[in-house]
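Yeah, one chain of the complex is gone here, protein chain that is, but the others are all in their spots.
Right, subunit A next:
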Amino acid sequence: MHGQPRRPKQPEDDAAAAAKAAKLRELQVQVLHNHHTYTYTEEALGLSFKLLEINPEAYTAWNYRKLALQHNLKELSDPEAIKSTVDNELRVVELALRQNPKSYGAWYHRKWLLNQKLAPVDFKREYGLLDKLLKVDARNFHGWNYRRFLAKFMGVPEEKELQYTMDKISENFSNYSAWHNRSILLSNLLIQQSEGFESKQKIFSEEFELVIQALFTDPSDQSGWFYHLWLLAQTSTPDNPQLISSWPSNGAKLSLCSARKNEDQNMVSSPSSICCYSLKEGIIPIVLYFNDPVKGLNPTNVKLNSDFVFDKDLQWRPLVITDSGYSNCWATYLEIRNKDCSTSQQFSVEVSIPCPDDIMSRSGSHCNCPVHFTFTIELGNNNDEAHDTDLFHDPISWSSSESFQSHGKPSCVAFDQLNITSALVQEESRWNLDRLSDEIDLFRDLPDENSKFAKLTLARLLLACAAIKSRGSSLIERKGYCEEALGFFSDLINLDPSHKRYYEDERSLVLMDQLTCDMETFMKYCSVQVRSNSATLNHVQLCRLSLTRIGFTERMLWVQMLDLSHNKLRSIEGLEALQQLVCLNISNNQISSFTSLEPLTKIVSLKALDLSFNEIGAHPIDTTRYMCSSPFSHKVERCEAFEECRKKSVNVEEFWDAILFFKSVNLVQLDIKGNAVADKDSFATVVMTLSPSLKWLDGTCIH
């Protein structure tokens, strides 16, 4: 019941209402009776018509009329008689739509009738009906759906329908339905390369002009802004996916704790090599990071050449939460089997994608830039006790003064190997940049300076420019764009507080971009930490920055120790790319569930996790319940860990998310105090049951 005012019942209403109700009740009973007794006389049909005129939603009555039509047509052969029967049926639909122009049953009855192809369709009548209805309500989506149905039914060219959307938009800019249909038709015409639609640039320039007219007419109307956003997305997405980052990077030298060889504290890290702790287990991950989600990496198109022997059938896996086949980030794991050699050895590994054509983005565009890089692995002298380098003899402490013997500046050579900005990337597209700059100038002049959409669009235009700038070398310009966009997001938080956290999330990404986009700035947050046993860890500290989400992880693939404490993080999506990560501190954030930690289950190297002082277990509604693998989404059908916990009297319905998390990570150190879940009775049982290698829990040694 929509739009009916609430009012106290009047006694004089009663009699009239009772009479109306009695009539309806009688009609319903009669129509159902006729339906069940297959009675299709004219009189019976008349009753169903009366019922549908009062209540067009009575779906069984529409079904009855379809059966009646099929039955009665059997006795008709004269085309005129058939036509008149169909006409009559169309009239019933029209009268029902007069009562309710949004009746699903009525609209479908008409489509069904036309699809029976019993009589020639009078398209004038059909379009006449549509015009009438869309004049009353230009946004009636049933009407628009019917228009698309008719266009397809009679083969109307899409150019003609495009003109119709133009007519509707000219009548009234505030017609989201018309803008929507325009975006659908234009996309089709561009894909088909129809005559006059060969040049995407020309078409989009015209569309930008059209929509800007609308935006300047009424900046508070949403319709045009959404259309503008679509145009912007079309203008600023990369044409072809490209590799933008890898681990190891080109020329990198990996070893297992080379620092151990050198007792001299002034040389904390051998400048020529990077520690790779997973070498201890004989595993080296290789990570490839693209600027767009891609699929199609496999052992045939990604070639690995080395003088070292390893399994040739390496599988490339997309590092994503839901296994979609597409990901920005792909990984494979080299297994080094005969690592027990007593002398040190060096191997080089060459990774190349000579023909990247099979690697495709979601939009179907191919990778067209061949990839080639090499790195070396130095297998340590195992007599050097490197094989039992125990990082966790003492718990990792995050306050650097306590546990780290020295706090070295990162060695230049090692960090140079990190390749924060990629030279692999193509030149920026001139047209895109010109188009975006024009738009920026225009919106700066928009009269209503408090329009939130204008500010948001400006911020997005600036960020689109910044993204293009990473493809060249103009990082200073990039930072300028970011700086200005940050200003707009701060304005928006004040201007539109209802969507505050949306702007904060956007701002957080821009901030991460700014902090990591050039070496000089990023170095301020990087250091090398040396453990008491002189093992070293590449350390990044991004604390107290009000970050709400993570971005640009392709610039951090080498990080081994990451401190994100004291932010406002509610999501850690993106961290799955950090395949070198050993220690992670996300304490004092707003993480509210174990399901939101699923990215961590993809990091095989992770050993120490500080989750203390978050909100895990404090919220009955879990917003990542469906973003993770679970029985509800059919991604986990059988789970032995459930059985194992059930045996220990754990309520699986309550702890399923904790169980799925702890069975998938292999932690040595966990800090979880200050979360509601930590106070629950069975929680410790879950942790102990599923974490055999756990040594430190909330600072206490348990093994």
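The rule we apply is simple: a residue touches a chain if its C-beta (ideal position, glycine included) is under 8 Å from a C-beta of that chain, and two chains touch if they have at least 3 such contacts; residues count from 1.
One rule holds in what follows: contacts and distances are computed from a predicted model.
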* Absent chain [UniProt protein name; select from "Geranylgeranyl transferase type-2 subunit beta", "26S proteasome non-ATPase regulatory subunit 1 homolog", "DNA replication complex GINS protein PSF3" or "SRP9 domain-containing protein"] -> "Geranylgeranyl transferase type-2 subunit beta"
* Among A:155, A:620 or A:692, single out the residue that touches the unshown chain. => A:620
* Structure fact -> Across A:180, A:253 or A:435, the one contacting the chain not displayed is A:180
* Residues from subunit A at the interface with the omitted partner, ascending -> 1-7, 17, 20-21, 24-25, 28, 32, 36, 54-55, 57-60, 63, 66, 104, 108, 111-112, 139, 141, 144-145, 148, 174, 176-177, 180-181, 183-184, 187, 221-223, 226, 229-230, 233, 320, 322, 324, 326, 497-502, 505, 570-571, 596, 619-621, 623-627, 629, 631-635, 642, 646, 652-653, 656
